[in-house]
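Just dropping this structure here.
What follows is an incomplete set of chains from the complex, kept in their original frame.
The letters A, B and C name the chains in turn, as written, and every chain counts its residues from 1.
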(Lines give C-alpha, C1' and ligand atoms only; values in the text may rest on other atoms or scores of the structure.)
Protein backbone atom coordinates (compact mmCIF):
# COMPACT_ATOMS: atom_id res chain seq x y z
CA UNK A 1 0.00 0.00 0.00
CA UNK A 2 1.14 3.52 -0.87
CA UNK A 3 2.13 5.20 2.37
CA UNK A 4 0.04 8.24 1.57
CA UNK A 5 -3.05 6.10 1.17
CA UNK A 6 -5.41 5.22 3.95
CA UNK A 7 -7.06 2.34 2.11
CA UNK A 8 -6.00 -0.50 -0.12
CA UNK A 9 -9.05 -0.47 -2.35
CA UNK A 10 -12.06 1.85 -2.43
CA UNK A 11 -15.39 1.17 -4.10
CA UNK A 12 -18.01 3.52 -5.51
CA UNK A 13 -21.33 2.47 -6.95
CA UNK A 14 -23.86 4.11 -9.23
CA UNK A 15 -26.12 3.57 -12.20
CA UNK A 16 -24.09 6.10 -14.19
CA UNK A 17 -26.94 7.03 -16.55
CA UNK A 18 -24.72 8.79 -17.58
CA UNK A 19 -21.36 9.05 -15.78
CA UNK A 20 -20.98 12.78 -14.97
CA UNK A 21 -18.48 15.20 -13.50
CA UNK A 22 -19.72 14.54 -9.97
CA UNK A 23 -18.88 10.87 -10.44
CA UNK A 24 -15.48 11.76 -11.85
CA UNK A 25 -14.76 14.00 -8.88
CA UNK A 26 -15.66 11.16 -6.51
CA UNK A 27 -13.38 8.76 -8.41
CA UNK A 28 -10.51 11.25 -8.08
CA UNK A 29 -11.21 11.70 -4.37
CA UNK A 30 -11.19 7.94 -3.84
CA UNK A 31 -7.96 7.49 -5.78
CA UNK A 32 -6.31 10.16 -3.62
CA UNK A 33 -7.09 8.07 -0.56
CA UNK A 34 -6.88 4.48 -1.88
CA UNK A 35 -4.32 2.44 -3.84
CA UNK A 36 -7.01 1.18 -6.19
CA UNK A 37 -10.64 1.88 -7.02
CA UNK A 38 -13.56 -0.35 -7.98
CA UNK A 39 -16.37 1.38 -9.88
CA UNK A 40 -19.55 -0.70 -9.76
CA UNK A 41 -22.12 -0.10 -12.48
CA UNK A 42 -25.45 -0.96 -10.82
CA UNK A 43 -28.67 -2.06 -12.52
CA UNK A 44 -26.47 -3.73 -15.11
CA UNK A 45 -29.37 -5.73 -16.52
CA UNK A 46 -31.39 -2.65 -17.48
CA UNK A 47 -31.12 -0.50 -20.60
CA UNK A 48 -33.37 1.21 -23.14
CA UNK A 49 -35.73 2.33 -20.39
CA UNK A 50 -36.38 5.91 -19.41
CA UNK A 51 -34.24 6.04 -16.30
CA UNK A 52 -31.71 3.52 -17.60
CA UNK A 53 -31.08 4.36 -21.24
CA UNK A 54 -27.55 2.94 -21.64
CA UNK A 55 -26.48 -0.69 -21.56
CA UNK A 56 -23.95 -1.85 -18.99
CA UNK A 57 -21.42 -2.21 -21.81
CA UNK A 58 -21.96 1.35 -23.02
CA UNK A 59 -21.51 2.57 -19.46
CA UNK A 60 -18.26 0.59 -19.08
CA UNK A 61 -17.03 2.26 -22.25
CA UNK A 62 -18.05 5.76 -21.10
CA UNK A 63 -16.37 5.43 -17.73
CA UNK A 64 -13.21 3.89 -19.16
CA UNK A 65 -12.95 6.68 -21.73
CA UNK A 66 -13.65 9.42 -19.17
CA UNK A 67 -10.99 8.11 -16.79
CA UNK A 68 -8.44 7.79 -19.60
CA UNK A 69 -9.22 11.32 -20.78
CA UNK A 70 -8.81 12.61 -17.22
CA UNK A 71 -5.38 11.03 -16.98
CA UNK A 72 -6.40 8.49 -14.35
CA UNK A 73 -4.15 5.42 -14.21
CA UNK A 74 -6.45 2.66 -15.45
CA UNK A 75 -4.22 -0.06 -14.07
CA UNK A 76 -5.53 1.01 -10.65
CA UNK A 77 -9.20 0.85 -11.66
CA UNK A 78 -11.79 -1.92 -11.96
CA UNK A 79 -15.02 -1.04 -13.78
CA UNK A 80 -17.56 -3.78 -13.10
CA UNK A 81 -21.25 -4.09 -14.03
CA UNK A 82 -23.40 -5.74 -11.35
CA UNK A 83 -27.04 -6.72 -11.80
CA UNK A 84 -29.46 -5.74 -9.02
CA UNK A 85 -30.37 -8.22 -6.33
CA UNK A 86 -33.90 -7.89 -4.93
CA UNK A 87 -32.86 -8.97 -1.42
CA UNK A 88 -31.20 -5.92 0.14
CA UNK A 89 -30.13 -7.78 3.27
CA UNK A 90 -27.54 -9.62 1.22
CA UNK A 91 -26.48 -6.54 -0.76
CA UNK A 92 -22.93 -6.39 0.57
CA UNK A 93 -22.36 -10.15 0.20
CA UNK A 94 -23.72 -9.98 -3.35
CA UNK A 95 -21.45 -7.05 -4.18
CA UNK A 96 -18.41 -8.71 -2.62
CA UNK A 97 -18.94 -11.83 -4.74
CA UNK A 98 -18.66 -9.76 -7.93
CA UNK A 99 -15.72 -7.44 -7.20
CA UNK A 100 -12.18 -7.53 -5.80
CA UNK A 101 -12.08 -7.10 -2.00
CA UNK A 102 -12.35 -3.49 -0.81
CA UNK A 103 -11.90 -1.69 2.51
CA UNK A 104 -13.62 1.65 1.86
CA UNK A 105 -16.98 2.53 0.36
CA UNK A 106 -17.52 5.95 -1.21
CA UNK A 107 -21.15 7.04 -1.21
CA UNK A 108 -23.19 10.16 -0.70
CA UNK A 109 -26.35 8.13 -0.40
CA UNK A 110 -27.81 7.68 3.09
CA UNK A 111 -29.42 4.41 2.14
CA UNK A 112 -26.22 2.85 0.81
CA UNK A 113 -24.47 4.10 3.92
CA UNK A 114 -27.17 2.49 6.11
CA UNK A 115 -27.05 -0.85 4.24
CA UNK A 116 -23.26 -0.96 4.45
CA UNK A 117 -23.13 -0.15 8.17
CA UNK A 118 -25.84 -2.66 9.03
CA UNK A 119 -24.10 -5.43 7.08
CA UNK A 120 -20.50 -4.73 8.05
CA UNK A 121 -19.92 -2.14 10.78
CA UNK A 122 -16.16 -2.44 10.19
CA UNK A 123 -16.33 -1.14 6.62
CA UNK A 124 -15.24 2.51 6.21
CA UNK A 125 -17.90 4.63 4.53
CA UNK A 126 -16.65 7.87 3.03
CA UNK A 127 -18.71 10.84 1.86
CA UNK A 128 -18.11 12.72 -1.42
CA UNK A 129 -16.53 16.15 -1.05
CA UNK A 130 -18.06 17.40 -4.30
CA UNK A 131 -21.79 17.63 -3.79
CA UNK A 132 -23.75 19.76 -6.25
CA UNK A 133 -26.23 16.91 -6.36
CA UNK A 134 -29.09 19.03 -7.68
CA UNK A 135 -27.21 19.66 -10.88
CA UNK A 136 -24.81 16.72 -11.18
CA UNK A 137 -27.47 14.09 -11.21
CA UNK A 138 -28.39 11.55 -13.90
CA UNK A 139 -32.08 12.35 -13.82
CA UNK A 140 -31.39 16.06 -14.31
CA UNK A 141 -28.97 15.39 -17.17
CA UNK A 142 -31.43 13.12 -18.98
CA UNK A 143 -34.13 15.80 -18.64
CA UNK A 144 -31.81 18.38 -20.15
CA UNK A 145 -31.08 16.04 -23.04
CA UNK A 146 -34.81 15.58 -23.65
CA UNK A 147 -35.23 19.36 -23.54
CA UNK A 148 -32.84 19.38 -26.45
CA UNK A 149 -30.37 22.09 -25.55
CA UNK A 150 -26.81 20.91 -26.02
CA UNK A 151 -25.47 23.72 -23.87
CA UNK A 152 -27.74 22.52 -21.12
CA UNK A 153 -26.03 19.21 -20.40
CA UNK A 154 -22.66 18.86 -22.09
CA UNK A 155 -20.73 20.79 -19.44
CA UNK A 156 -22.05 18.42 -16.78
CA UNK A 157 -20.32 15.34 -18.19
CA UNK A 158 -16.71 14.62 -19.22
CA UNK A 159 -16.15 15.32 -22.95
CA UNK A 160 -15.49 11.60 -23.54
CA UNK A 161 -18.93 10.79 -22.15
CA UNK A 162 -20.64 13.39 -24.33
CA UNK A 163 -18.88 11.87 -27.32
CA UNK A 164 -19.82 8.30 -26.31
CA UNK A 165 -23.48 9.33 -25.88
CA UNK A 166 -23.49 10.78 -29.36
CA UNK A 167 -21.63 7.83 -30.87
CA UNK A 168 -24.32 5.38 -29.75
CA UNK A 169 -27.19 7.67 -30.77
CA UNK A 170 -27.92 8.38 -27.12
CA UNK A 171 -29.61 11.74 -27.57
CA UNK A 172 -32.22 10.30 -29.93
CA UNK A 173 -32.58 7.24 -27.68
CA UNK A 174 -33.23 9.26 -24.52
CA UNK A 175 -35.85 11.32 -26.37
CA UNK A 176 -37.66 8.21 -27.63
CA UNK A 177 -37.61 6.68 -24.16
CA UNK A 178 -39.10 9.82 -22.65
CA UNK A 179 -42.22 9.49 -24.81
CA UNK A 180 -45.30 8.02 -23.23
CA UNK A 181 -45.37 4.82 -25.22
CA UNK A 182 -41.84 3.71 -24.38
CA UNK A 183 -42.97 1.59 -21.45
CA UNK A 184 -43.42 -2.05 -22.50
CA UNK A 185 -46.09 -2.27 -19.81
CA UNK A 186 -48.20 -0.01 -21.99
CA UNK A 187 -47.87 -1.87 -25.29
CA UNK B 1 -44.45 -16.49 -51.16
CA UNK B 2 -47.71 -15.19 -52.59
CA UNK B 3 -46.83 -12.84 -55.43
CA UNK B 4 -49.10 -10.15 -54.05
CA UNK B 5 -47.31 -10.24 -50.73
CA UNK B 6 -44.30 -8.17 -49.87
CA UNK B 7 -43.28 -10.26 -46.88
CA UNK B 8 -43.07 -13.91 -45.99
CA UNK B 9 -44.06 -13.51 -42.36
CA UNK B 10 -45.12 -10.46 -40.37
CA UNK B 11 -45.16 -10.10 -36.60
CA UNK B 12 -47.25 -7.93 -34.30
CA UNK B 13 -46.87 -7.73 -30.56
CA UNK B 14 -49.11 -6.52 -27.73
CA UNK B 15 -50.34 -7.32 -24.28
CA UNK B 16 -53.89 -7.71 -25.65
CA UNK B 17 -55.62 -6.88 -22.37
CA UNK B 18 -57.97 -7.35 -24.15
CA UNK B 19 -57.57 -7.91 -27.92
CA UNK B 20 -59.66 -5.14 -29.55
CA UNK B 21 -60.80 -4.00 -32.97
CA UNK B 22 -57.63 -1.95 -33.47
CA UNK B 23 -55.60 -5.12 -33.03
CA UNK B 24 -57.87 -6.99 -35.42
CA UNK B 25 -57.47 -4.26 -38.03
CA UNK B 26 -53.70 -4.48 -37.72
CA UNK B 27 -53.81 -8.28 -38.11
CA UNK B 28 -55.86 -7.88 -41.30
CA UNK B 29 -53.46 -5.24 -42.62
CA UNK B 30 -50.48 -7.53 -41.97
CA UNK B 31 -52.17 -10.50 -43.60
CA UNK B 32 -52.84 -8.39 -46.70
CA UNK B 33 -49.09 -7.79 -47.00
CA UNK B 34 -47.58 -11.03 -45.63
CA UNK B 35 -48.02 -14.73 -46.33
CA UNK B 36 -48.27 -15.47 -42.63
CA UNK B 37 -48.61 -13.60 -39.34
CA UNK B 38 -47.17 -14.13 -35.86
CA UNK B 39 -49.14 -12.52 -33.03
CA UNK B 40 -46.98 -12.26 -29.90
CA UNK B 41 -48.78 -11.98 -26.57
CA UNK B 42 -46.39 -10.01 -24.36
CA UNK B 43 -46.18 -10.01 -20.56
CA UNK B 44 -47.26 -13.64 -20.73
CA UNK B 45 -46.29 -14.29 -17.13
CA UNK B 46 -48.70 -11.67 -15.74
CA UNK B 47 -52.40 -12.01 -14.99
CA UNK B 48 -54.92 -11.06 -12.31
CA UNK B 49 -53.32 -7.64 -11.93
CA UNK B 50 -54.98 -4.36 -12.76
CA UNK B 51 -53.34 -3.70 -16.09
CA UNK B 52 -52.98 -7.39 -16.96
CA UNK B 53 -56.21 -9.07 -15.94
CA UNK B 54 -56.19 -12.03 -18.34
CA UNK B 55 -53.84 -15.00 -18.39
CA UNK B 56 -51.75 -15.72 -21.45
CA UNK B 57 -53.96 -18.74 -22.11
CA UNK B 58 -57.15 -16.70 -21.98
CA UNK B 59 -55.61 -14.21 -24.38
CA UNK B 60 -54.62 -17.00 -26.78
CA UNK B 61 -58.22 -18.19 -26.71
CA UNK B 62 -59.64 -14.67 -27.28
CA UNK B 63 -57.40 -13.96 -30.25
CA UNK B 64 -57.94 -17.36 -31.82
CA UNK B 65 -61.72 -16.97 -31.50
CA UNK B 66 -61.69 -13.40 -32.82
CA UNK B 67 -59.66 -14.37 -35.89
CA UNK B 68 -61.89 -17.37 -36.58
CA UNK B 69 -64.99 -15.19 -36.25
CA UNK B 70 -63.48 -12.65 -38.64
CA UNK B 71 -62.91 -15.34 -41.23
CA UNK B 72 -59.14 -15.15 -41.02
CA UNK B 73 -57.34 -18.30 -42.20
CA UNK B 74 -55.84 -19.66 -38.97
CA UNK B 75 -53.43 -21.91 -40.84
CA UNK B 76 -51.54 -18.70 -41.66
CA UNK B 77 -51.40 -17.47 -38.04
CA UNK B 78 -49.19 -18.20 -35.04
CA UNK B 79 -50.44 -16.92 -31.66
CA UNK B 80 -47.58 -17.12 -29.18
CA UNK B 81 -47.29 -15.95 -25.56
CA UNK B 82 -43.85 -14.56 -24.64
CA UNK B 83 -42.77 -13.61 -21.11
CA UNK B 84 -41.06 -10.25 -20.65
CA UNK B 85 -37.29 -10.04 -20.58
CA UNK B 86 -35.87 -7.28 -18.37
CA UNK B 87 -32.87 -6.68 -20.67
CA UNK B 88 -34.22 -4.62 -23.59
CA UNK B 89 -30.96 -4.77 -25.54
CA UNK B 90 -31.62 -8.42 -26.25
CA UNK B 91 -35.33 -7.92 -26.96
CA UNK B 92 -35.20 -8.91 -30.62
CA UNK B 93 -32.98 -11.95 -29.99
CA UNK B 94 -35.30 -13.04 -27.17
CA UNK B 95 -38.33 -12.63 -29.40
CA UNK B 96 -36.71 -14.47 -32.29
CA UNK B 97 -35.93 -17.44 -30.05
CA UNK B 98 -39.62 -17.88 -29.26
CA UNK B 99 -41.29 -17.41 -32.65
CA UNK B 100 -40.96 -18.54 -36.28
CA UNK B 101 -38.64 -16.29 -38.31
CA UNK B 102 -40.23 -13.06 -39.57
CA UNK B 103 -39.27 -10.32 -42.01
CA UNK B 104 -41.70 -7.52 -41.09
CA UNK B 105 -42.69 -6.03 -37.75
CA UNK B 106 -46.04 -4.26 -37.42
CA UNK B 107 -46.09 -1.67 -34.65
CA UNK B 108 -47.48 1.75 -33.97
CA UNK B 109 -45.26 2.16 -30.94
CA UNK B 110 -42.22 4.45 -31.31
CA UNK B 111 -40.32 2.55 -28.67
CA UNK B 112 -40.78 -0.86 -30.31
CA UNK B 113 -39.82 0.76 -33.59
CA UNK B 114 -36.66 2.20 -31.99
CA UNK B 115 -35.69 -1.11 -30.35
CA UNK B 116 -36.19 -3.00 -33.59
CA UNK B 117 -34.19 -0.55 -35.71
CA UNK B 118 -31.33 -0.43 -33.23
CA UNK B 119 -31.12 -4.22 -33.03
CA UNK B 120 -31.63 -5.06 -36.71
CA UNK B 121 -31.62 -2.17 -39.18
CA UNK B 122 -32.57 -4.58 -41.96
CA UNK B 123 -35.92 -5.51 -40.42
CA UNK B 124 -38.93 -3.83 -42.05
CA UNK B 125 -41.06 -1.92 -39.53
CA UNK B 126 -44.59 -1.16 -40.69
CA UNK B 127 -47.05 1.29 -39.14
CA UNK B 128 -50.75 0.53 -38.52
CA UNK B 129 -53.18 2.23 -40.88
CA UNK B 130 -56.00 2.14 -38.33
CA UNK B 131 -55.09 4.49 -35.53
CA UNK B 132 -57.88 5.62 -33.21
CA UNK B 133 -55.50 4.88 -30.36
CA UNK B 134 -57.31 7.06 -27.85
CA UNK B 135 -60.36 4.84 -28.01
CA UNK B 136 -58.99 1.47 -29.15
CA UNK B 137 -56.68 1.02 -26.24
CA UNK B 138 -56.61 -1.67 -23.55
CA UNK B 139 -56.38 0.79 -20.70
CA UNK B 140 -59.42 2.70 -21.96
CA UNK B 141 -61.43 -0.50 -22.44
CA UNK B 142 -60.62 -1.74 -18.92
CA UNK B 143 -61.70 1.62 -17.49
CA UNK B 144 -64.99 1.40 -19.35
CA UNK B 145 -65.52 -2.12 -17.98
CA UNK B 146 -64.90 -0.86 -14.44
CA UNK B 147 -67.34 1.99 -15.09
CA UNK B 148 -69.86 -0.75 -15.68
CA UNK B 149 -71.59 0.33 -18.87
CA UNK B 150 -71.82 -2.53 -21.35
CA UNK B 151 -72.53 -0.16 -24.20
CA UNK B 152 -69.34 1.64 -23.36
CA UNK B 153 -66.89 -1.10 -24.29
CA UNK B 154 -68.48 -3.95 -26.22
CA UNK B 155 -68.35 -2.23 -29.61
CA UNK B 156 -64.59 -1.75 -29.19
CA UNK B 157 -63.80 -5.47 -29.18
CA UNK B 158 -64.73 -8.32 -31.54
CA UNK B 159 -67.91 -10.12 -30.38
CA UNK B 160 -65.88 -13.28 -29.71
CA UNK B 161 -63.68 -11.35 -27.30
CA UNK B 162 -66.65 -9.87 -25.46
CA UNK B 163 -68.03 -13.39 -25.10
CA UNK B 164 -64.68 -14.79 -23.91
CA UNK B 165 -64.38 -12.01 -21.32
CA UNK B 166 -67.80 -12.86 -19.99
CA UNK B 167 -67.17 -16.62 -20.08
CA UNK B 168 -64.18 -16.32 -17.75
CA UNK B 169 -65.89 -13.84 -15.42
CA UNK B 170 -63.70 -11.07 -16.73
CA UNK B 171 -66.00 -8.16 -15.95
CA UNK B 172 -66.13 -9.05 -12.27
CA UNK B 173 -62.40 -9.77 -12.28
CA UNK B 174 -61.46 -6.39 -13.75
CA UNK B 175 -63.64 -4.66 -11.18
CA UNK B 176 -62.04 -6.52 -8.27
CA UNK B 177 -58.56 -5.76 -9.61
CA UNK B 178 -59.38 -2.05 -9.87
CA UNK B 179 -60.07 -1.84 -6.13
CA UNK B 180 -57.35 -0.42 -3.92
CA UNK B 181 -56.52 -3.63 -2.10
CA UNK B 182 -55.85 -5.72 -5.18
CA UNK B 183 -52.12 -5.06 -5.13
CA UNK B 184 -50.28 -7.85 -3.29
CA UNK B 185 -47.71 -5.22 -2.32
CA UNK B 186 -50.35 -3.75 -0.08
CA UNK B 187 -51.42 -6.92 1.77
CA UNK C 1 -59.94 -32.35 14.94
CA UNK C 2 -61.21 -30.60 18.05
CA UNK C 3 -64.97 -31.00 18.08
CA UNK C 4 -65.46 -27.28 18.65
CA UNK C 5 -63.45 -26.47 15.58
CA UNK C 6 -64.87 -26.13 12.12
CA UNK C 7 -61.53 -26.45 10.34
CA UNK C 8 -58.43 -28.55 10.65
CA UNK C 9 -56.00 -25.85 9.64
CA UNK C 10 -56.51 -22.18 8.81
CA UNK C 11 -54.12 -19.91 6.93
CA UNK C 12 -53.62 -16.17 7.04
CA UNK C 13 -51.25 -14.22 4.87
CA UNK C 14 -49.68 -10.77 5.05
CA UNK C 15 -46.48 -8.86 4.62
CA UNK C 16 -46.50 -8.04 8.37
CA UNK C 17 -44.45 -4.86 8.02
CA UNK C 18 -44.91 -4.94 10.98
CA UNK C 19 -47.21 -7.54 12.61
CA UNK C 20 -49.85 -5.47 14.46
CA UNK C 21 -52.81 -5.93 16.78
CA UNK C 22 -55.19 -6.40 13.86
CA UNK C 23 -53.09 -9.35 12.72
CA UNK C 24 -53.01 -10.74 16.25
CA UNK C 25 -56.78 -10.48 16.50
CA UNK C 26 -57.14 -12.37 13.22
CA UNK C 27 -54.76 -15.09 14.45
CA UNK C 28 -56.86 -15.49 17.61
CA UNK C 29 -60.07 -15.63 15.58
CA UNK C 30 -58.61 -18.33 13.32
CA UNK C 31 -57.37 -20.36 16.30
CA UNK C 32 -60.87 -20.25 17.81
CA UNK C 33 -62.21 -21.90 14.67
CA UNK C 34 -59.30 -24.13 13.53
CA UNK C 35 -57.14 -26.78 15.18
CA UNK C 36 -54.00 -25.18 13.77
CA UNK C 37 -52.94 -21.99 12.03
CA UNK C 38 -50.45 -21.24 9.27
CA UNK C 39 -49.20 -17.65 9.15
CA UNK C 40 -47.63 -16.89 5.76
CA UNK C 41 -45.15 -14.03 5.60
CA UNK C 42 -45.47 -12.72 2.04
CA UNK C 43 -42.85 -10.80 0.01
CA UNK C 44 -40.25 -12.81 1.92
CA UNK C 45 -37.50 -11.81 -0.49
CA UNK C 46 -37.88 -8.09 0.21
CA UNK C 47 -36.40 -6.02 3.04
CA UNK C 48 -34.71 -2.68 3.61
CA UNK C 49 -37.14 -0.98 1.21
CA UNK C 50 -39.65 1.65 2.20
CA UNK C 51 -42.74 -0.52 2.29
CA UNK C 52 -40.86 -3.66 3.32
CA UNK C 53 -38.35 -2.61 5.97
CA UNK C 54 -37.98 -5.90 7.86
CA UNK C 55 -36.41 -9.12 6.65
CA UNK C 56 -38.45 -12.32 6.55
CA UNK C 57 -36.39 -13.59 9.48
CA UNK C 58 -37.10 -10.50 11.57
CA UNK C 59 -40.78 -10.89 10.82
CA UNK C 60 -40.71 -14.57 11.84
CA UNK C 61 -39.14 -13.49 15.13
CA UNK C 62 -41.70 -10.70 15.71
CA UNK C 63 -44.67 -12.94 15.08
CA UNK C 64 -43.29 -15.81 17.15
CA UNK C 65 -42.62 -13.45 20.06
CA UNK C 66 -46.02 -11.76 19.78
CA UNK C 67 -47.87 -15.08 19.80
CA UNK C 68 -45.83 -16.34 22.76
CA UNK C 69 -46.51 -13.12 24.66
CA UNK C 70 -50.23 -13.44 23.92
CA UNK C 71 -50.27 -16.94 25.37
CA UNK C 72 -51.00 -18.60 22.04
CA UNK C 73 -49.98 -22.28 21.90
CA UNK C 74 -47.10 -22.24 19.43
CA UNK C 75 -47.31 -25.98 18.86
CA UNK C 76 -50.46 -25.19 16.87
CA UNK C 77 -48.83 -22.52 14.72
CA UNK C 78 -46.66 -22.54 11.58
CA UNK C 79 -44.95 -19.24 10.68
CA UNK C 80 -43.64 -19.51 7.12
CA UNK C 81 -41.99 -16.94 4.85
CA UNK C 82 -42.99 -17.23 1.18
CA UNK C 83 -41.40 -15.27 -1.69
CA UNK C 84 -43.76 -13.61 -4.18
CA UNK C 85 -44.59 -15.33 -7.43
CA UNK C 86 -45.25 -13.02 -10.38
CA UNK C 87 -47.84 -15.35 -11.94
CA UNK C 88 -51.03 -14.82 -9.90
CA UNK C 89 -52.91 -17.61 -11.66
CA UNK C 90 -50.75 -20.15 -9.86
CA UNK C 91 -50.86 -18.30 -6.52
CA UNK C 92 -52.75 -20.98 -4.62
CA UNK C 93 -50.64 -23.82 -6.03
CA UNK C 94 -47.49 -21.88 -5.17
CA UNK C 95 -48.71 -21.26 -1.63
CA UNK C 96 -49.76 -24.88 -1.15
CA UNK C 97 -46.30 -26.09 -2.16
CA UNK C 98 -44.75 -24.09 0.68
CA UNK C 99 -47.08 -24.75 3.61
CA UNK C 100 -48.90 -27.60 5.35
CA UNK C 101 -52.31 -28.33 3.83
CA UNK C 102 -55.11 -25.99 4.98
CA UNK C 103 -58.90 -25.93 4.66
CA UNK C 104 -59.72 -22.32 5.55
CA UNK C 105 -58.25 -19.02 4.39
CA UNK C 106 -58.58 -15.94 6.61
CA UNK C 107 -58.44 -12.69 4.66
CA UNK C 108 -60.06 -9.29 4.63
CA UNK C 109 -58.67 -8.55 1.21
CA UNK C 110 -61.10 -8.71 -1.73
CA UNK C 111 -58.33 -9.59 -4.13
CA UNK C 112 -57.03 -12.52 -2.11
CA UNK C 113 -60.61 -13.67 -1.72
CA UNK C 114 -61.11 -13.44 -5.51
CA UNK C 115 -57.87 -15.30 -6.29
CA UNK C 116 -58.72 -18.05 -3.83
CA UNK C 117 -62.28 -18.54 -5.10
CA UNK C 118 -61.19 -18.57 -8.73
CA UNK C 119 -58.48 -21.16 -8.05
CA UNK C 120 -60.35 -23.41 -5.63
CA UNK C 121 -64.06 -22.78 -5.17
CA UNK C 122 -64.15 -25.42 -2.41
CA UNK C 123 -61.76 -23.53 -0.12
CA UNK C 124 -63.49 -21.72 2.77
CA UNK C 125 -62.65 -18.01 2.86
CA UNK C 126 -63.29 -16.32 6.19
CA UNK C 127 -63.41 -12.60 6.88
CA UNK C 128 -61.75 -10.91 9.88
CA UNK C 129 -64.11 -9.78 12.63
CA UNK C 130 -61.72 -7.06 13.80
CA UNK C 131 -61.55 -4.45 11.08
CA UNK C 132 -60.20 -1.04 12.03
CA UNK C 133 -58.16 -1.23 8.83
CA UNK C 134 -57.60 2.52 8.60
CA UNK C 135 -55.57 2.46 11.80
CA UNK C 136 -54.28 -1.13 12.04
CA UNK C 137 -52.41 -1.04 8.81
CA UNK C 138 -48.69 -1.46 8.11
CA UNK C 139 -48.46 1.61 5.93
CA UNK C 140 -50.06 3.78 8.62
CA UNK C 141 -47.79 2.37 11.34
CA UNK C 142 -44.65 2.99 9.27
CA UNK C 143 -45.78 6.58 8.65
CA UNK C 144 -46.27 7.11 12.37
CA UNK C 145 -42.77 5.74 13.02
CA UNK C 146 -41.33 8.17 10.46
CA UNK C 147 -43.26 10.99 12.13
CA UNK C 148 -41.29 10.08 15.20
CA UNK C 149 -43.91 9.97 17.92
CA UNK C 150 -43.61 6.83 20.01
CA UNK C 151 -47.11 7.27 21.40
CA UNK C 152 -48.38 7.31 17.87
CA UNK C 153 -47.60 3.72 16.95
CA UNK C 154 -46.65 1.59 19.96
CA UNK C 155 -50.23 0.90 21.04
CA UNK C 156 -51.00 -0.46 17.58
CA UNK C 157 -48.58 -3.38 17.82
CA UNK C 158 -48.05 -6.10 20.45
CA UNK C 159 -45.37 -5.08 23.00
CA UNK C 160 -43.11 -7.90 21.77
CA UNK C 161 -43.21 -6.43 18.28
CA UNK C 162 -42.38 -2.93 19.52
CA UNK C 163 -39.43 -4.42 21.39
CA UNK C 164 -38.27 -6.44 18.35
CA UNK C 165 -38.46 -3.33 16.13
CA UNK C 166 -36.27 -1.46 18.58
CA UNK C 167 -33.86 -4.38 19.04
CA UNK C 168 -33.04 -4.43 15.33
CA UNK C 169 -32.80 -0.63 15.02
CA UNK C 170 -36.07 -0.60 13.13
CA UNK C 171 -37.09 2.97 13.95
CA UNK C 172 -33.89 4.39 12.49
CA UNK C 173 -34.14 2.00 9.53
CA UNK C 174 -37.68 3.02 8.63
CA UNK C 175 -36.67 6.69 8.79
CA UNK C 176 -33.69 6.16 6.49
CA UNK C 177 -35.83 4.19 4.05
CA UNK C 178 -38.41 6.98 3.93
CA UNK C 179 -35.84 9.46 2.63
CA UNK C 180 -35.82 10.21 -1.07
CA UNK C 181 -32.50 8.59 -1.86
CA UNK C 182 -33.29 5.18 -0.38
CA UNK C 183 -34.46 3.79 -3.70
CA UNK C 184 -31.63 1.93 -5.46
CA UNK C 185 -33.29 2.92 -8.73
CA UNK C 186 -32.20 6.46 -7.98
CA UNK C 187 -28.53 5.79 -7.21
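Assume a contact is a pair of C-beta atoms (placed from the backbone, for glycine too) under 8 Å apart; a residue touches a chain by one contact, two chains touch by 3 or more.
For clarity, every value in this text was computed on a predicted model and none was experimentally measured.
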(request) Note that 3 identical chains are shown, then give how many the whole complex contains. (result) 6
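One rule holds in what follows: only the chains that are shown with their structure count from here on.
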(message) Quick check: what residues of subunit B touch more than one other chain, meaning two or more?
(response) none
(request) Give every residue of subunit A touching subunit C within the complex, in rising order. (result) 13-15, 42-43, 51, 84, 86-89, 91, 109-112, 114-115, 118, 139
(message) Under the stated contact criterion, what part of subunit C meets subunit A in this complex?
(response) 45-49, 55, 169, 173, 176-177, 179, 181-187
